[in-house]
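With one protein chain withheld, the remaining protein chains of the complex are depicted in position.
Coming up: chain A.
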Amino acid sequence: MADLTPLELHQMTQDLLHNSASDRPLISDSALLSVLREEYERGSGSFVQQIDFLSNIRGFTHIRRTRGDGDCFYRSLAFAWISRLLHSKNQTLDVAKAISLLDSTLPTLEAAGFEKMVYEDFHDVIVSIVRQIVVPEPSGATLSPALLLEAFQDAEVSNCIVVFLRFLTSATIKTDPDSYLPYLFDPETGDDISLTDFCNRHVEACGKEADNVQISALTRALKLNIEIAYLDGHSADGSVNFVPFQNLPESDMPNPPILLYRPGHYDILEKQP
């Protein structure tokens, strides 16, 4: 398996994910990392070694999986972000800040040429769910971890959140071309691509995977620190490379959300007591 080229690995992961794509929930309840380990036990020693590194050395206990539908980065990030607000010790303040941040992105969307008609419904959905952490819905319930999971498993709510984050990512790239243009290429052909084509076809369109450019733009727009753990079966010593995307001083956002990357797919890594 270590002999596979990155392209072959990518293809293999894609095949695996697409085969299971339709029956897997959009996002699942947490599962023990040992479950993931078992899946690689018969196939790849290098993956198993890296999973052991995640649990034994870095102390991760669980993985929360997303469906491999190309929206997994956005869905994972949204879930991890909202879940963090839900578990915050300064919940009221953090929720207020998050809502004002989401509202403050609207001028950026407008500046990037998004029409109000196009973004407002998606914006409403993400703001409502964040607000529900502190303000009960008409049904009387504030957001609980179970309700959050339920919302993210509901295709309409979940996909609306994904779409809003895609628009925000696109608008961030479009309104600051100098920062992103040098890094843009067509993910399908490897050729040069214009900023507009990149955003229209690979950011705004659902089902298109996110790469470093999208991750860096979105975490910047949301003023978030995250780390991505690369589980790729290509480590000489069995360790896992963690790549930080930092937009706040570390002290302002300690223990950032960690996404687990396997070629072509993102899930969420968790440490549970």
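By definition in this document, contacts are C-beta pairs under 8 Å (C-beta built on N, C-alpha and C of every residue); 3 or more make two chains touch, one makes a residue touch a chain; residues count from 1.
Heads up, the rule we're going with is that contacts and distances are computed from a predicted model.
Peer 1: Which listed name, "3'-5'-exoribonuclease", "UBC-like protein", "Os03g0102333 protein" or "NAD-dependent protein deacetylase sirtuin-2", is the one UniProt assigns to the chain that has been left out?
Peer 2: The correct option from "3'-5'-exoribonuclease", "UBC-like protein", "Os03g0102333 protein" or "NAD-dependent protein deacetylase sirtuin-2" is "UBC-like protein", the UniProt name of the unshown chain.
Peer 1: Which one, A:S83, A:T105 or A:N159, makes contact with the chain that was left out?
Peer 2: With A:S83, A:T105 or A:N159 as choices, the missing chain is touched by A:N159.
Peer 1: Touching the hidden chain in the complete assembly: which of A:D121, A:E150 or A:D192 does that?
Peer 2: Looking across A:D121, A:E150 or A:D192, the contact with the absent chain belongs to A:D121.
Peer 1: Thinking of the whole complex, not just what is shown, which of A:R24, A:R84 or A:R201 touches the missing chain?
Peer 2: A:R201
Peer 1: Please give every residue of chain A in contact with the chain that is not shown.
Peer 2: 114, 117-118, 121-122, 125, 155-156, 159-160, 163, 167, 200-201, 204-206
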